[in-house]
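Note that this complex is displayed minus one protein chain, with the remaining chains in position.
This part shows subunit A:
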């Protein structure tokens, strides 16, 4: 009962296992289970353990559990026992059934095997009979079989022999028919055999014959190869055959290349002939070369070249586009062809074929590179020479198209020869050509500018009806010398024509960077060409040139003072000023926009150029003032120096020279007014022209004062004029002027009057001399005040003149102011 209770205690999945374990035990499969159980537990209280001690377990339960728990335990155990029982019954039943059916099967098998044994016996009997028969048949047939085998062997051998014997004849025939390829194939088939049996005299004979024929063939092939008349395709075939004939590959490479070289060189010579200016000779050669040129030339875009050559540059035989076209079509395409066939023959073939040792491709490649480099170098030198001849800057598109084509065609070489330096050199040539072009454009712009200046100079030199002549005809332009040339018109036409020229040059140069040009996407053309080439060395250099040449006008004319017409100075100064205010930034913006300049390297900023232009403008204007001032000074000086002021008659008129000075000043005023704004001037007194000479009276006072001078009182004599000077600003005579009319006029008048003053101080005057000066000064006073920014300046200088002449007068008896006024107004 205890055992049952213990067994029924188990529940769930454990139970099943336990049942199986027991069955295992029953069938003697317990070894495994035993080991498991031993590992499991040694606990005597484990109801499923092998060491279970019912007594111990019961005692433990009784000791540890309450009654109720014991009751529960008991019920549980009974339940378990019951279920174990039923399980056992089921298992027994199942096993019994299986046992019954197994017994049945075994019985049935016993019956079947007996039948099968009989059949097997029968089969073995039959088989032995068959073996018997077969042995008999093969015994009878054996003789014939050996014979047949032998016969077929002989047949094959005979066929081979026949081939061999026929070989020389066949080769000869092939040779006759020039079917070299077949001959070589045949020979190759026979070669090994002949080689093997060469100790037999008959075969030896055949071999010798074959050798002789093949030698002849090789000779012929080589001949053909050497002749060079054959097409590239033939040639490559030749080479292929020769290679198969075990010709040394290196030699073949050399020969192939030298042959190709001769052809390419003839192309090059044709090109060279184009460069030399022998029209008739080159025409003849042209034709001959054309015949030689590869068929590829028909496919290239040569359509435009004849038309182009008809239009441009009679100085050179063919225009550059045509030249490049020819170069591309003849030389470059032949070169490509050579490269392709060469590579096919020596490089790719050698890589796959069995006929070459390993280093042939490398050797061949090296040779090819050297060859291509050499020829390309010559080609490039020719192209460069031709490009250098391209001096005219008329039409850039032709050159650009030519360069584009040149560059484009070289791309083919890149594809064929990946490692070659040819394309990069080609690009270099293009770059050089482009920079050269930019330089030429700069030179052209400069000469254009100088020409324009010459035109302007001539226009200024032609006599005009009047300085102020309102321009009627217009048009002007640097070339239109006949039209009425007013300064503003000349200026506008000059600046417009310069601007147009710059624009057209920019447009021309822009072609280099057009989208459809192959080299335009090279980094050089994207970056450096735009910023350094176009912007810096073309536009900026030109602007600098303008400033510089303007400055040179100041310097070269500095000593003589007359080589440049003053009007030109004025005009240039205005031009430079306009450049400073707007044109420079406009041009540079235009350039930057057109060329999308990305400045990688530092570029000249607009402000620097503007400063330079302004400096030039300032210098020109200063120089203009100086020149005009000197012209007037010269008149005044001559008039003072050449006169005997002591013995002169009483003044009745303003001297003619003063009228001339006023006239000239007026015309200068008009001239300057045409180009420069009025400028600011200090407020005038209500009636400036009527102003009396205060200093004249002061100088008279001075004279009176001087009469009572004491030698012990220094500094007193000139007190008044000194005080005057103390309060007036120091006058810089040859100083910088501002960019307006008033300032310019002030400068000129300052220079003139200061000269007048200095000259007066060097002379001695009689009474009437002084009076004449008075009259003259009053006259100047009447007319000059209106030109200057500060009339006090004129007053001051004129006062000084009169004062100084009074000082230098032997008999200072001044003229009455009213008389002076009468004389001046009459004049």
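Following the convention adopted for this analysis, a contact is a pair of C-beta atoms (placed from the backbone, for glycine too) under 8 Å apart; a residue touches a chain by one contact, two chains touch by 3 or more; residues count from 1.
Assume contacts and distances are computed from a predicted model.
Engineer: Pick, from "Ribosomal RNA-processing protein 40", "EIPR1-like beta-propeller domain-containing protein", "Tumor suppressor candidate 3" or "Trafficking protein particle complex subunit", the protein name that UniProt gives for the chain of this complex that is not shown.
Structural biologist: "EIPR1-like beta-propeller domain-containing protein"
Engineer: Would you indicate which residue among A:259, A:386, A:437 or A:754 is in contact with the undisplayed chain?
Structural biologist: Reading the full complex, the residue touching the unseen chain is A:754.
Engineer: For the full complex, which residue in A:47, A:260 or A:630 touches the chain that was left out?
Structural biologist: In the complete complex, the chain left out is touched by residue A:630.
Engineer: Which residue among A:434, A:809 or A:823 touches the omitted chain?
Structural biologist: Counting the whole complex, the residue in contact with the absent chain is A:809.
Engineer: List every residue of subunit A that touches the chain not included in the displayed model.
Structural biologist: 558-561, 630, 646-647, 706, 709-718, 721-722, 725-726, 730, 732-735, 754, 758, 761, 764, 766, 807-810
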